[in-house]
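Here's a slice of the assembly, chains where they normally sit.
Letters are used for the chains, namely A and B, taken in the order the chains are written, and counting of residues starts over at 1 for each.
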Amino acid sequence: MDTREDEKTGRREDEMLGGREERAYSGSELMACVAARELRDGEVVFVGIGLPNLACNLARRTHAPGLVLIYESGAIGAQPERLPVSIGDPSLVTGSLMVCSMADVFQCFLQNGRIEVGFLGGAQVDRFGNINTTAIGDYASPKVRLPGAGGATEIAIHAKRTLIIAKLDRRAFREQVDFISSPGHRARGRSRADLRIPGAGPTRVITDKAILAANAETGELELAALYPGVTVDEVRAGIGWELSVRESLEVVAAPSAEELRALREDVKVE
Amino acid sequence: MHGGNSVSRTASKVVSMRNAVAQHVRDGDVLVIEGFTHLICFAAAHEIIRQKRRNLTLCRLTPDVIYDQMIAAGCATKLVFSWAGNPGAGSLHAFRRAVEAKPPTLAIEEYSHFGMVARFSAGAARLPFWPLRDYQGTDLPVANPQIRSITCPYTGAAIATVPALNPDVTIVHAQRADADGNTQIWGLLGVQKEAAFASKRVIVVVEELVDSSVIRADPNRTIIPGMIVDAVVVEPWGAHPSYAQGCYDRDNPFYTAWEAISRDAERLQSYLDEWVYGVADRAEYVRRQPQLVERLTARRAMSGEVSYGY
């Protein structure tokens, strides 16, 4: 986890949404709330910077006080007093429960199967949840060179489930990604079971307009829930494949007053 | 964003040794009580003997007096190890009687120290094997067919392998932990971290239960995170006759005395009758030897402090 999603989602002004003035919220605030609700109390979460960090700290402040935050930098049980800018921020260390080497993070925690939830983001996501964080265009002669996999490959493989955070955009949500940095539910035609990948993969894709979820049989991402006031056509406009829509479509609740208060006062989102 | 020990999932991890053993150590388990000379949890072994666990596969680099007692008490059917002597004092005679019997009454699976360390490392990393450059020219791979080899995909060289060791339960003694099992150890670390991460269940036994703020003040000292710990037992002097750096010294006279005790099967049983079956728990064991505290309590040798500020 790193700042990939931050680069993609967090760096432009959010328009304010919501009905009444006192409950107005930004798109990022809604995404943070939606992601936080996916986390259960006591779970062990591999945290990234940006929206995942907001979501984890929001969940700790609301329904999941026993969430264990682990950063790939080696901080275990972090309680940052400020919003960390990087996953190696010193505030993740001060007052944490444990600091270990990165060899231990990847071997004893991640590969060991101790991580219950991982967050992923990326420049390109395909219909099976495969992610490209490596390069746009040809790998050897890229049009745009992206940062690369970082820890996302092994998070995608070993976390018991992952949450993908990405804003809808036809250039991002594509039939096929140019490069598979992190495997989804089917990679180059092979299922996770076939590839002997232990984790369940991306159970939810949290976008700025809707939640996508994988079809249990095919592994294809489908529209599972809409944000308040969003139409199916608006979602389809941001997706580069023929999106399936579930029959019983959930509607996501707007952020509650308590969620917004916690997000703005405790988590200190600016 | 601070706010107390919000990581604890439950406060009920802190239990008595009796309850920890009753709940987490079962007949037939693959059991590890680790600690290389340092922090060997005799208190747990004695409780396991009292509760008459049977058919255990005992694993340790150095079976030491602790497993000699458990073998003598009839807990074990198999031993996995790398050096079975009484350091500085002689033999482990209960072990020797069992292995030298015709036929042997104890099965063994034997590695070198590096091999045992590698087995725990593989277990902790959930890899099925661990590679090591070892065993060439020795008879160990003949004696133990679990020692195999692999061809390096870069150099073509043959590299030895050992299989992962993933115990059912691992017991680790430590200087201190919080109520959630976040555990700090200093001095010799042995293979405790690897054994704990390799294990299905983990019991931590500590000299001192501390507030989470003590752990959080020095997170680099944490060796085992609470998230992999099932039970926390507070048992001062629980490692005697081994030692706990900063708390009490090794009882070398006891180790020396074990040579004569263990050489005589009847005397060994008398020892168990008096000091294991004959006491209710570790507290009574300590109470009945008041000179231990006077003789072995550690002098202070302070570490100095560092700052974690930013």
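The criterion applied here is as follows: a residue touches a chain if its C-beta (ideal position, glycine included) is under 8 Å from a C-beta of that chain, and two chains touch if they have at least 3 such contacts.
Note that the coordinates shown come from a computational prediction; the quantities given were computed from them, not determined experimentally.
A single copy of each protein chain is placed in view; the full complex in the file contains them as A x2, B x2.
We take it that only the chains that are shown with their structure count from here on.
Averaging C-alpha coordinates per chain places the centre of subunit A 40 Å away from that of subunit B.
Contacts from subunit B toward subunit A in the complex involve residues 1-3, 6-9, 124-127, 182, 193-194, 197, 212, 215-217, 219-220, 222, 225-228, 308-310.
Listing the residues of subunit A that touch subunit B in their complex gives 41-42, 44, 57, 60-61, 65-68, 75-77, 79-82, 90-91, 93-100, 104, 107-108, 111-114, 266-268.
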